[in-house]
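Here is the structure we will look at, set down as structure tokens.
Only one protein chain is missing from this complex, and each of the others stays in its spot.
We just call them A, B and C in the order they show up, numbering each chain from 1.
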Amino acid sequence: MAAADGARLGVGMVGYSFMGAAHSHAWRTAPRFFDLPLRTEMTAVAGRDPEKVAAAADRLGWQSSETDWRRLLERDDIDLIDICTPGNTHAEIAVAALDAGKHVLCEKPLANSVAEAEQMVAAADRAAQHGVHAMVGFTYRRVPAIQLARQLVADGRLGQIRHVRAQYLQDWLSDASTPLNWRLQKDKAGSGALGDIGAHVVDLTQFITGERLTGVSGMLETFVPERPVATEFSGLSGTAGTETGPVTVDDAAVFFGRMSGGAMASYEATRYANGRKNAIRIEINGSAGSLAFDFEDMNVLHFFDATEPPATAGFRRIVVTEAEHPFVAAWWPPGHGLGYEHAFTHQVVDLVGALAAGEEPAPSFAEGLAVQRVLDAVERSASDKHRWIDLA
Amino acid sequence: MAAADGARLGVGMVGYSFMGAAHSHAWRTAPRFFDLPLRTEMTAVAGRDPEKVAAAADRLGWQSSETDWRRLLERDDIDLIDICTPGNTHAEIAVAALDAGKHVLCEKPLANSVAEAEQMVAAADRAAQHGVHAMVGFTYRRVPAIQLARQLVADGRLGQIRHVRAQYLQDWLSDASTPLNWRLQKDKAGSGALGDIGAHVVDLTQFITGERLTGVSGMLETFVPERPVATEFSGLSGTAGTETGPVTVDDAAVFFGRMSGGAMASYEATRYANGRKNAIRIEINGSAGSLAFDFEDMNVLHFFDATEPPATAGFRRIVVTEAEHPFVAAWWPPGHGLGYEHAFTHQVVDLVGALAAGEEPAPSFAEGLAVQRVLDAVERSASDKHRWIDLA
Amino acid sequence: MAAADGARLGVGMVGYSFMGAAHSHAWRTAPRFFDLPLRTEMTAVAGRDPEKVAAAADRLGWQSSETDWRRLLERDDIDLIDICTPGNTHAEIAVAALDAGKHVLCEKPLANSVAEAEQMVAAADRAAQHGVHAMVGFTYRRVPAIQLARQLVADGRLGQIRHVRAQYLQDWLSDASTPLNWRLQKDKAGSGALGDIGAHVVDLTQFITGERLTGVSGMLETFVPERPVATEFSGLSGTAGTETGPVTVDDAAVFFGRMSGGAMASYEATRYANGRKNAIRIEINGSAGSLAFDFEDMNVLHFFDATEPPATAGFRRIVVTEAEHPFVAAWWPPGHGLGYEHAFTHQVVDLVGALAAGEEPAPSFAEGLAVQRVLDAVERSASDKHRWIDLA
Partner (left out) sequence: MAAADGARLGVGMVGYSFMGAAHSHAWRTAPRFFDLPLRTEMTAVAGRDPEKVAAAADRLGWQSSETDWRRLLERDDIDLIDICTPGNTHAEIAVAALDAGKHVLCEKPLANSVAEAEQMVAAADRAAQHGVHAMVGFTYRRVPAIQLARQLVADGRLGQIRHVRAQYLQDWLSDASTPLNWRLQKDKAGSGALGDIGAHVVDLTQFITGERLTGVSGMLETFVPERPVATEFSGLSGTAGTETGPVTVDDAAVFFGRMSGGAMASYEATRYANGRKNAIRIEINGSAGSLAFDFEDMNVLHFFDATEPPATAGFRRIVVTEAEHPFVAAWWPPGHGLGYEHAFTHQVVDLVGALAAGEEPAPSFAEGLAVQRVLDAVERSASDKHRWIDLA
């Protein structure tokens, strides 16, 4: 089994682009600001191109590199596999890693299909019997404002939840001349806005409310079905050539559903909301209070307490940078805001803490599968005249 | 026919509570700030209780009162009937008034059913042949920021519309001890949040985009099915007794749809959004720009122009109080904001202007019927497993 | 004496432009929404040009007109003089009116000099002995959010006041081609931004805190010393001719001071803050809490309660439209915001209430004088190397 060798936790990462950079930063930074119960080591990174992966190892701070992710599974100095590749590769790598006795941190969405996700959950269940654990990277859960939101709901400050209202709005595809990339190809990405960003708001709303979606009706759309093929990439953008190719995923998704506690829920995910850059907007109304969050102002949570006298009640703008707030004491004084990558560092902190304690880290693969089932139901609804799909 | 006798326009109003007060203020105020082409007179108000209606006439500024609205139709000094009663009475009064040759301004929603609304449109069509006109009171259209939104879309500043996102959020029913009132009774109100406030956002989004909803899927909910019966009323609230009675309308509605130009649209209407008082929130994303509005900050329109260089692009907070903005020049200097009732005054201005010009005022009864059909489709979808309903 | 003849209060107004229109609206509207203890009548308006004043009477709703304000003082059917003329005329009219036994409502600033203001206070003191009262029109005090701010301070919710931070920002002179008007001429206006808008924030901060400024240091500036002479006016703007003339007042004022309770206070008033239309921004920090207000979002007050646990403390955005809020119950349901002119209506309500009760209305002329002394001290400081000026 992969249990930490003494106090050491060797990490092997697969993939090293956008997500790989974010994860590397987290592995480098977590032990500098937090007291981790295990001594993490950035043992190796794997990628197919030998020169590129070696350069990435050097740049991102990994001690070595491998050109085949299977090599990471064979190494004794590696206890955990951190999967940062596109969704079509998650199932194979994760199942193999878990079966090889390595803990796994897998980027979201868990997989490109429910079937794959189910295999991964099965593998995680097998592994758990040997003290090997799996976690899916719904990183936004570790934004302090989101953690505070969860606490407020858990503490009953919202009462009975009646409305969930969630949107994930971006605009980087709004320009029809933005070139194709793998996120627009079904074979690699599985789905488009729905799986890439909609998955986050499905998970976040389930996490914050502690409830599950029990059914959905949805609608998908591809506004720009054909785009220039990029000749060179840089992050999400690239240099467009003269050729064009088909977009095979959704550009946007709109759906509503019912939460297990009875709340009405509405969702939207799009990359066509001009002017909205990374607006993860979540609003929850309960019988005793309400919450509102927007990632474009990520250090703030708005909270309305309906038990206050009407004359002085109002949404409070809580700047979530106090020492009393989750994760914050390790960082800076009040008002010195955190950024996007801090949530990755917090994810490492919680993951390492759970492994050291021999506990299942959250979100589990089962939670990842639950999200996958929602995405799948939305797709089925959208392709069948928006009919209602029950979720078990 | 009802055409203005000389330059005079005699008005008879039916009903004198919340809406009646707002309309009266508008009739009193419009000629003080605007140059109206007709000399409006507040000739009479009708209500059933002789003492109460006389007191209302005195307080609200009407020259006389009647205890039967039919009397207004018989009077020669009345050219226009302003209907401010609950929705179940609209059809009878409006049809009779139009057939009697009186212009009609009818509060929204146009009627409590599609069938009634169709009768009203038929009556409006008949009347129009004699120069008698009808208008439905979707008053929020006349908020200057909404007018500016319409202009920007009409001028092409948003390009092709891709997303419509609309919510009408209130919280006055969030407290389960708030007593029953006629707005919670199907026979009087027709529907609940859907017809009372959802109707506004359906109309506003169709008005701003210049498009129509072509189909919807929806969900309704009644969170608190039984409420105390009020023994006395005051505005929307009242004094609760010990008896309870059933709420026979929806408390909240969530639905999505497709606009005639291809945009995806999502809607929500609720009186259970704790902390949101009158949040009419509309956001529209197009290929060339975006708009965002919230009635809780009603003098502001947010506009994103996607044709600007990325380094300086951003949602502009336009304070819609410049002389260049619709209706504003008649009021105060820049930054001296308008309030809720100004839209009613603007409605009178446009209505009187259209009548003087012999033109059909907008929104017409046909536009009111179009909204009614959307509401009806949402109800049918909600009662049939949220299935998609096509709108002709 | 001018005491109400039975239950009637006849009003005579002097001046009928921007302020006159606002006051007229208030006299027309107050009895429609509030139960006034006196039956107000809009008896007469005075102005020099017979045709213009007659047209104004007709448009604004006055029963008659006079071409000399002295005639209003002679009329038995007039009990109160409402002074809406430029500041250089206030002292003469107010003193004469009070001495003639008429109540007075005088627009701010009380006068163009401390000496004049002192004469007015003396006249008010004389009149008070005969039950005749005077009030100065610091109208913004009657914005509900400002009233709530005052209540919170009075209730001790802010503790000891430590900081007062006030700005009144406009931008209508930012464009150097905007023509001259009387507000830019010292003989008529007395001072510029300082007296016109700075006066408001001086009064508001003294009102909200219940404290007085005990000394100031200040700086004035005229950015555009020469402007085109307008050939025709319309509100604050006009049509520029080719001639130019000197601006003889300040364009902007910056000053700091000390409150009687020990707080530090900083002020700014300018008509050159591009993009700020009527931003009356007041922020107060106390040992137990803080307040923030911006007139550009006039229906909102932000309140921070420092006694709350740090994890959930935050500025509350109170939408001041609840029935529990000052003046609001007479208007609309929650969230249906009020506008600029409502404060004028509230001013009438309080004035009439005080007169009926035989009480001194607030703000008194003495309070107006206190503001005048602050403005005077700022001017003296600014003209003498910004030295500190003690206020008795």
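The rule we apply is simple: a contact is a pair of C-beta atoms (placed from the backbone, for glycine too) under 8 Å apart; a residue touches a chain by one contact, two chains touch by 3 or more.
These figures come from a predicted structure and were not determined experimentally.
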item	value
Which displayed chains the hidden chain touches across the whole complex	A, B, C
Options C:9, C:111, C:180 or C:313, residue touching the unrepresented chain	C:313
Given C:122, C:264, C:329 or C:391, the one touching the chain that is not displayed	C:264
Among C:112, C:139 or C:167, residue touching the chain not depicted	C:167
From B:264, B:319, B:371 or B:389, residue that would touch the chain that is not displayed	B:319
Contact set of subunit C toward the excluded chain (per top definition)	162-163, 165, 167, 169, 171, 174-176, 217, 219, 221, 223, 252, 254-256, 258, 262, 264-266, 268, 270, 272-276, 283, 285-290, 304, 306, 313-315, 385-388
Where the missing chain touches subunit A, by residue	18, 21-22, 24-25, 28-29, 32-33, 59-61, 170-172, 235-237, 276-279, 295-300, 319, 321-323, 331-342
In subunit B, positions touching the absent partner	148, 152, 301-303, 309-319, 322-325
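Basically, only the chains that are shown with their structure count from here on.
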item	value
Between subunit B and subunit A, distance of the C-alpha-averaged centres to the nearest whole Å	42
Rounded Å distance, subunit A centre to subunit C centre (Cα mean)	54
Between subunit C and subunit B, distance of the C-alpha-averaged centres to the nearest whole Å	35
Subunit C: positions in contact with at least two other chains	319, 322-323
